[in-house]
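Rather than the whole complex, this shows some of its chains in their spots.
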Amino acid sequence: MLRVGMLTSGGDCQALNAAMRGVAKSLYEQCSEVEIYGFEDGYRGLVREQYHVMKPGEFSGILNKGGTILGTSRMPFKRIHEPDEDGRDKVACMIETYKKLSLDCLVVLGGNGSHKTADLLSKKGLNILTMPKTIDNDLYGTDVSFGFQSAVDIAANTIDCIHSTAASHSRVFIVELMGHKTGWLTLYAGMAGGADILLIPEIPYDLEVVAEAIRKRTKAGKHFTIIAAAEGAISKEEAALSKSELKAKRKKENYPSAAYRIGAEILQKTGLEVRVTVPGHVQRGGQPCAYDRVLATRLGAKTAELILQKKYGYMTCVKENKIDIIPISEVAGKTKLVDMDSDIIRQAKFAGLSFGDEPCGI
Amino acid sequence: MLRVGMLTSGGDCQALNAAMRGVAKSLYEQCSEVEIYGFEDGYRGLVREQYHVMKPGEFSGILNKGGTILGTSRMPFKRIHEPDEDGRDKVACMIETYKKLSLDCLVVLGGNGSHKTADLLSKKGLNILTMPKTIDNDLYGTDVSFGFQSAVDIAANTIDCIHSTAASHSRVFIVELMGHKTGWLTLYAGMAGGADILLIPEIPYDLEVVAEAIRKRTKAGKHFTIIAAAEGAISKEEAALSKSELKAKRKKENYPSAAYRIGAEILQKTGLEVRVTVPGHVQRGGQPCAYDRVLATRLGAKTAELILQKKYGYMTCVKENKIDIIPISEVAGKTKLVDMDSDIIRQAKFAGLSFGDEPCGI
């Protein structure tokens, strides 16, 4: 009997269910005797021994279902080392649960934080396999994660809608997209939605350049400007601050989020009215897109293959358009940022998109 | 030769193009000689004599196109009576343009504000016909306006997405929907999206009741609560304030919008973390839904019929599921509010939805 544990960790996203279904369908297809143990609410279920043996039927009809049938929770890596509510060592509890159930391996679907814990458990001797889940697309070691393209679809559609309503007066619209540390989602959704200015954490903006880009559009007879701004969009001045100075500045200003701050800055600079759209959690909700469903299914099949080969300690990933694997230890603790010198940034600028860092146009 | 003017006024919405196409296709079909004069940016184009004679081809392919091909603008009724930039009387200018072009009539697509101006022009002797346009559904005299159902679709889909991502900890999500004075959009989208608590301007909420409804859900093992709140959601205490007191309170608090205020109130009351989604202008953007396209086309045909009958001074409308007409003078200056004692409110409460006004459940 093969015993496989499974959990989804961190912020939820689209295609978590599709990915689990991919693993399960493959295991049921390839292996006559298999039990899948589903832990509830991420690592917490592993700590607290909250799980159930999943029935094959649970994996039916979930390919296109948003969220995760197992539930998820965020348990920051730092707190992993703190005792739980009952004063017990969380890591020890997780290892104990794993051993008590005689698991052959544990499959973790998670993002950056979850991979640190997965790496820790792997180093403690558990057989761990992980799958790359995040709408932020900031996981090191994979070209793309599932959830990302679905979030891009939603965010681009949001910008589309703003477009069709923006054809009135000289107005500026800011659509704030998820991404505290990285701008992948804003970059792709902004390009797909035809935003004019993209503000992402990796490329601090110069407010004067942003204002100039808006004025340039007005001069060219275009009545509106659409700015896609990541949650972590930051000005050049702010980028020069220390972490604590920045924190103090943010606290003092007390804006609910980046778009409101940037909106106020633009109003002050240009006198133009600014409208704000904050789709928020919508971006990680709803059905996964076809791209993510195929990706998650393929990564699931690959993960199942590794299980049957008893090849542990890897994250399944995408490299150069192929399904591949990478040691969890190489992934954990890193963040994949948008490279300012990458092809896509160059192409976006070439096509006239402004990142607010340097004047565009002739 | 029949000469028909056309303009779209106020905030844009879905199906404006479908409605104009409905009028135009009918006129071209029924009448061998017709010229349609499209005024730019609403009444402003009429004031400034900015228009063009539209070609039949302009009405092709716009049935499902968001926004308005004529552009729109808000020109508050009060300012109608102020002179324009060149010191000229706006109303006189509009009448002059109308007469200069020897128009047989003017078709105005607009909401509440636009109908006041339409009524004024009608009373000044112009031949006016109007069509009911608003995502707010607050136009008096019609059961439903085009734009409304499309906005409901978008808003309900937003709540759907929140639903699939909300299955984590005890969290409260507030989705803020358009509607400063009326709660139609929040009511329908909230019911369609399965929100748990609906806060609308017509039914001031009691924060303690809202908090209790959240607690009740938590006790019932439900990990999250979704609140759909109209922009104009208001507490019972606030509803008791005078207009100026309320304005002062809002200014002092300085929240960017209702959802942030309510979120802060709930956090303070319950200690629960609140997440805010503000879809904003997305709700009036994008393609019109099928319902609105049929509605707009039918209203367009009816409007064309009135033109050919030389029957002026009416708004085309929906009454008891039929296309009908109502004098503009009966519509202008009124607002259609959600009736607290209406069937739909009763049914919603019966099915367990809370409006925050009175305890629900047994």
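Letters A and B name the chains as they come in the text, with residue numbers starting at 1 for each one.
We take it that a residue touches a chain if its C-beta (ideal position, glycine included) is under 8 Å from a C-beta of that chain, and two chains touch if they have at least 3 such contacts.
These figures come from a predicted structure and were not determined experimentally.
Shown chains number 2; the total number of identical copies in the complete complex of this file is 4.
By definition in this document, only the chains that are shown with their structure count from here on.
Rounded to whole angstrom, the centroid-to-centroid distance between chain A and chain B, based on C-alpha atoms, equals 35 Å. Looking at the complex, you find that chain B touches chain A at residues 12, 41, 65-68, 71-74, 154, 157-158, 160-169, 173, 255-256, 260, 275-287.
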